[in-house]
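Apart from one protein chain that is not included, each protein chain of the complex appears where it belongs.
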């Protein structure tokens, strides 16, 4: 028999955390209307001793699996944690049905600190288990899909409509979709424009190496200036230009709105984009390009067939950083009237309506995570299809 | 047959070729004529200009003054890319494209020359077979999946792909372990005995030069110090620098390594064969004198039997035969 595996302290700690969070913090709150603060309900209040016992049994099982973390035990734990996450929305559906009187149209359920913390701890456990089991991308994406489907089904069934977040959404679903679209278009435009500019800059710097120092120091100074300040600094000159040249104003260029947002976001994107493009092109191993030239490839062939494909994964990394950064900064742009999902955040902060804040913040985080995951996967795929992108032979 | 060979290889001439980088003269008015089918090794310490000389031949570096001719035509008269496609090029780090498979890497120059796909595929198979690599195993691999020796073989195959007249090799085996290096050197000699390319080979390793070269060109500080066959260099090093490159007091052993036992052994008469059948220590006729000497030293004997390829006893070699005065036999 193989020696028993040592206990996994990470899972044990997470299990203990989950227990204290579930027992100590209010999971949800029930609010009679949008403004009145709700009454926090703990697990005990919601389900009585039976629920507490059930949860403790589940956590004890997890702890037991973590104590003897064979591969099989870890796989079981993964299934358990995945099940918990998938059932979480349905638990909410059940709680909502019980706690909310259907006749009270404005009564709502707020997600309590305990639930958020639980979600966080469960996701950490999921990450840890996926790490330990070293599963490939397929099971990972499969699991993500299952969880997303479960959440979507719970939402589509209408059982979660009494959630405060959903109440806010239903109150302004048209605005929400418009803001979402707007946010995405703004980010896509920023990424597209800065990609073109960065490619031009990188090529220019490769040709005239003296440009390099100056360009990078200007770009990094730009990157340093806080977003709010940059939006503000652009306001005056843009307002002036729009007043001076009416056709600019007709195009929608004003001191506030999308114009300063676009310019500022492109300015921020240029540093990561240009740096990655330049470094990627520049770091292609000299012996590879030397061999390419020595074999009689034309400069164009060397660039398009060798240098660019080898640089692509690193350039993709630049696009990923830029896109994620732009998704977050576009939220700030809502402050200067650029619209997008940030609008809900700042409206919600202004009205002290926290669920409206969530309606803006959660999609932004989700989009950022999705874009990040998608680009990472793409770069990984590219690296793999290129044989890891190493320059020379390995062992 | 011989004529075909001549057509497949070219003569390279360097006429007072100079390369200056700013104020520094890297190569100083060197003259060199490499006949068709010769394996010429440029050897010297790092920074002596040997690599620069090599890279001037395919115009990766443009020479500052003088003329470089291939088959009597100045290389400046060619389009540089077309010139390079006619010249094979293999370097120490292989320069294999990491994002291409082995097959695609080998087919690079044929593709640049717009060969039809079927011909490229056939050529790739041929080359893999020539270099002793199993096509089904290697064709689809990526460079990082290869060992150093395999990658270098692929590098050589890629250089040979379009059947170039000239092959330039810049320390191709420099990064390999001694055993792999030796087997690749043997491979190169075997290939050269079949292909008869005009090869310019750069190395800093004098043993490699002695082993491979038809002609050794010793360079120092951008000039040619001495050129000639391995034998000639060992017999009469031009100066102290060449002598130190040749290993100083180890020179005798290096020379012994170049001489085959068959050249010094005493053939046996039939009667003698019977007499010495009891003696067990033997060397092959193809082995070097150095190996024979080593055997004698190790076993404390002063004579050995010599076998031919089939293991037939063909002669004997005594210590006296080995230490016969230099040049007496050549």
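First chain written, first letter: the chains are A and B, and each begins at residue 1.
By definition in this document, a residue touches a chain if its C-beta (ideal position, glycine included) is under 8 Å from a C-beta of that chain, and two chains touch if they have at least 3 such contacts.
In this text, contacts and distances are computed from a predicted model.
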Omitted chain, identified by the protein name its UniProt record gives, among "Molybdopterin converting factor small subunit", "Deoxyribose-phosphate aldolase", "Osmoprotectant uptake system permease" or "Cytochrome c oxidase subunit 1": "Osmoprotectant uptake system permease"
Which displayed chains the hidden chain touches across the whole complex: A
Of A:107, A:345 or A:379, the one touching the omitted chain in the full complex: A:345
Residue of A:79, A:229, A:286 or A:377 touching the missing chain in the full complex: A:229
Identified contact with the non-displayed chain, of A:100, A:135, A:335 or A:382: A:335
Sole contact to the chain not displayed, among A:186, A:281 or A:358: A:358
Chain A, residues in touch with the chain not shown (by the definition above): 8-10, 113, 124, 127-128, 131-132, 221, 223-233, 235-236, 239-240, 255-256, 324, 327-329, 331-332, 335-337, 342, 345-346, 348-349, 352, 354, 357-358, 360-361, 364-365, 368-369, 372
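Simple rule for what comes next: only the chains that are shown with their structure count from here on.
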Cα-centroid distance, chain A relative to chain B, in whole angstrom: 58
Footprint of chain A on chain B - complex, ascending: 55, 58, 60, 81-87, 89, 91-99, 108-109, 112, 142-148, 150-151, 155, 158, 168
Chain B-touching residues of chain A, taken from the complex the two chains share: 285, 287-288, 290-298, 301, 306, 309-310, 385-395
